[in-house]
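Left out: one protein chain. Kept in place: all the others.
So that you can tell them apart, the chains are marked A, B and C in the order they are listed, and the count of residues begins at 1 in each.
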């Protein structure tokens, strides 16, 4: 049975609190999970329909690798639990985070037609373990689908390693990592890069304007 | 008499705290209510002129379906209580939230002449219980009127269901739902969609600029 | 002697905490005051060089209508205390708030040459006690001057009533009111109007772009 005193529960609840303060779960969107056992797969996932601004003993429930309840509970797993299953079944990842932000949704729309966005020449790329000076980080962008099994299938094509990130068009980002801190680190770095890029795009870049810093 | 220990009081006070932290009540703007009885209509509404950043026993008072005090108190109901009355008299809604944000006011100005704004192809539309892939969410925008009974009358034309949302031009948004969590969920989803749309509009969309993500 | 248990001290300290959380005192900028006695004028003002993110017994000191210390203390009054003196000497105002925000500095630069900015048709104008539908709120913008007595003199030309607001070019806004809540209310409403205006200006307004809300 789920132990709400376990380190994994506490770690996931702490991340939920932190992301909630940033308004990364607007409109009860978003879902989070943390692995409990490697084989057979079992993980804690956010219960459906909860207010993520509050911290309660009903925030998460235990599910198996098919996304079915693995404990007796009235709670329902998040509607998008199947995406988390793909991650835990295909890799050894320890944590997966799915959030909607204005920046990640705008990026997913602007670059959705080209199927991915690539960042290069940014120090923050190191959060994704790229250490060479000319390293490039590519985040795939997949089509959104109202049918979750169909969406999970498109998503699974990009789930090959223990950490990664996938944008779903106008449906937020899913980031996973070997453990909770790595997943959060990559999520934050991706959001930073998105905000950076959008800010730069919103500026006029004609040199005459740019060089005026005397008021 | 009003019971400040009641679950409804606490629920409304929690929402007030949460929206206050986001600066959604700038300049003492905004007002909130929660239903106490179905018939005859009675609800708690924010008292006029209070600092919504503080949590006190004078934050709300009980009023009836005509917006009159339903308890002995020196407090005055919010000047816009009549809009909340329209909601509780015409529907079975349980909670109503009115806030000013920069994004909702800008949207109301940009689209005020066309009388509404429609969103489609956004995952967050699901917060409004639209589940089909091609569903469209339309939020009406009404003219502001300094005379509250006149404003309440224009507003009432859009109050037909237990949940809904109406923008008032340069005067914020009013969102209601079956209960407090549903009202808050829809308010957050609407604000997310407004911010998303404004961010996208502020960007240059010439392909040559958009595709430059190497720095 | 200053009583740090007095209601005025507490009220000013609460406002300081609230504005500090919003980052309205970046780089130790900004200063605040609250009146203690009407005649002779005495008020509490922020001490110079303090970290406004911390709440201590040395945050404020008592000064007279000439801005001189009115108690034995090693603390120095804020360098801009003379502007607060103008307010308390010329009116019956109870509180004065000076803050730098990105929005108020940008507005002061964009409209500095024309000497003022006027808002009309915004519900938030009511925070300034304008209740008519076609009311207009004008906020003067004065030239900044490194010499504080010179700056105080330009400022004093706009200090005629118990509440008001003046922008100083690239030097923030000063808002005052009959009491602390009124001063804060007007400050927040002004900042909301500034942010609203800047957001609207940053958008492309070509109709073809504006009407695209389907993604």
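Methods note: a contact is a pair of C-beta atoms (placed from the backbone, for glycine too) under 8 Å apart; a residue touches a chain by one contact, two chains touch by 3 or more.
Just so it is clear, the model here is predicted, and its values are computed rather than measured.
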| item | value |
| --- | --- |
| Option touching the unshown chain, where C:2, C:81 or C:105 are the choices | C:105 |
| Contacts of subunit C with the absent chain, listed as residue ranges | 23, 26-29, 51, 53, 100, 102-103, 105-106, 109-111, 114, 117-122, 136, 144-146, 168, 170-172, 197-198, 201-202, 205 |
| Where the unshown chain meets subunit A, residue by residue | 18, 22, 121-124, 127, 131-133, 181, 184-186, 188-189, 191-192, 195-196, 199-200, 202-205, 209-211, 213-215 |
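Assume only the chains that are shown with their structure count from here on.
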| item | value |
| --- | --- |
| Innermost chain, where centres are averages of C-alpha coordinates | B |
| Whole-Å gap separating subunit A and subunit B, where each centre is the average of the chain's CA atoms | 29 |
| Cα-centroid distance, subunit A relative to subunit C, in whole angstrom | 41 |
| Contacts with 2+ other chains: residues of subunit A | 109, 170, 202 |
